[in-house]
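A single protein chain has been omitted; all remaining protein chains appear in their positions.
And then chain A:
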Amino acid sequence: MSHLLEVKNLCKYFPIKSGFLKRTVRTVKAVDDVTFYVKKGETFGLVGESGCGKSTTGRAILRLIEPTSGEVWFDGNNIAELPKSQLRKARRHMQMVFQDPYASLNPQMSVAELIEEPLKVHQMYASAKERKEKVLEIAETVGLNRSQIDRYPHEFSGGQRQRIGIARALSLQPKLIIADEPVSALDVSIQSQVINLMEDLQEEFGLTYIFIAHDLSVVKHISDRVGVMYLGRMVEMGTKHEIYDEGAHPYTQALLSAVPIPNPKLRRERIVLKGDVPNPANPPTGCAFHPRCPKAFERCKQERPQLTHLGGEHYVACHLYDNESIGHRGKG
C-alpha cells in the first residue's frame, strides 16, 4: 500500500518572549522531530495527553500554523515548502474537522451557506444551480435533511453541528481528513453516531483519516495504526494490535493501564504514574519521559532515544529496546 502522507522530522517551536524588547527567552518545542506516514485509505490515530503536541502536529501538516522545520509530503508535493498560491490548491485535498463544531461554524451562516462556502472558494462547480444541488447531496450524506439546511448552527445539537462540520470538510471531496478530537465534546450516545458516520463516509469515499484524540478506547475502535505522543515527541507507533496488545514503551503501557474499564469485574492493578506531565518549555533531558518512568536507567537521563524498528510496523523510542543498551545492560 502506498503512503498518502509522509511527515519527516516535523518541528514546531513557539518562542516565549519576555521583557521590554520582547526578546525570545525560551522556546516551547510543541512538536519536536516527529516522523510518521499515513497510508491511503487507513485511519491513523494520534493519541497522547494534553500538551503532547498531537493537535499542533495536525495543524502544522495543513500549515494552519507554520511548521518551524521538517517535511510534509502529500501527493508528490512538500506541503511545508509550497508557496502560498499553491498551498490553497493542495488544501482542497486535505481538510480538517475540529473538536468544538460550534466555535468553528460561523453563526451568521445557514447550514446550506456553510456547506457551500468551500465549494465557492475553490470554484468547484460552474453554475450556482449545480453547486446548490451538490450542497443538498452532501447534507443528506451526513444525515441532515432538506428541511434543516436553511437553519443556523445555534438551532442544532452538538452531534448535528459536528455533522455540519464533517459536511463542510467533505464537500471538497478531499483525500485526507484530519479530525482533531471530533467526538470528545459529545455525549456517549451521540459519540457513537458520529464515529459510525465517519466510518461509513470513509468506506463510501475512500477517505484517509488522521484521528487525533485523547480517548484511547475511541482511537482503538476507529484506527488501523496508532501513534503515541509525549511532550512533543512520537514515542511509539504501530498497528492497532501492536500498540494495544504489545505496547512496548513504558508510557504507552502506563497510559493503557490508566484507562478505567467499564466492567466492575475487571478492577485491576494499574501502573499509576507519579507526577505530572512536565512543562514543555522546560522538558527533562534525555528521554522526556524518564522522570515518571518506572523503568528508567542512567542512560535515559542523558541521551534522547530515537525511533527503533521492532518488526512489522512497530516503532518505539525507548532505550530499553535499542541494541546498544540491551548489550550494555546485558553485560552489567
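Worth a mention:
The rule is short, and it goes like this: a residue touches a chain if its C-beta (ideal position, glycine included) is under 8 Å from a C-beta of that chain, and two chains touch if they have at least 3 such contacts; residues count from 1.
Methods note: contacts and distances are computed from a predicted model.
Entry comment: the absent subunit's protein name, as recorded by UniProt, is "Peptide/nickel transport system ATP-binding protein", drawn from "Fe-S cluster assembly ATPase SufC", "Alcohol dehydrogenase cytochrome c", "Sarcosine oxidase subunit gamma" or "Peptide/nickel transport system ATP-binding protein". Residue in contact with the omitted chain (choice from A:110, A:148, A:202 or A:217): A:217. Considering the whole complex, the residue from A:100, A:113 or A:199 that touches the absent chain is A:199.
When you scan A:101, A:159 or A:232 for touch with the missing chain, the hit is A:159.
Seen across the whole complex, the unshown chain contacts chain A at 49-50, 157, 159-160, 187-193, 195-196, 199, 214, 216-218, 220-222, 244, 254-267, 270, 272-273, 276-277.
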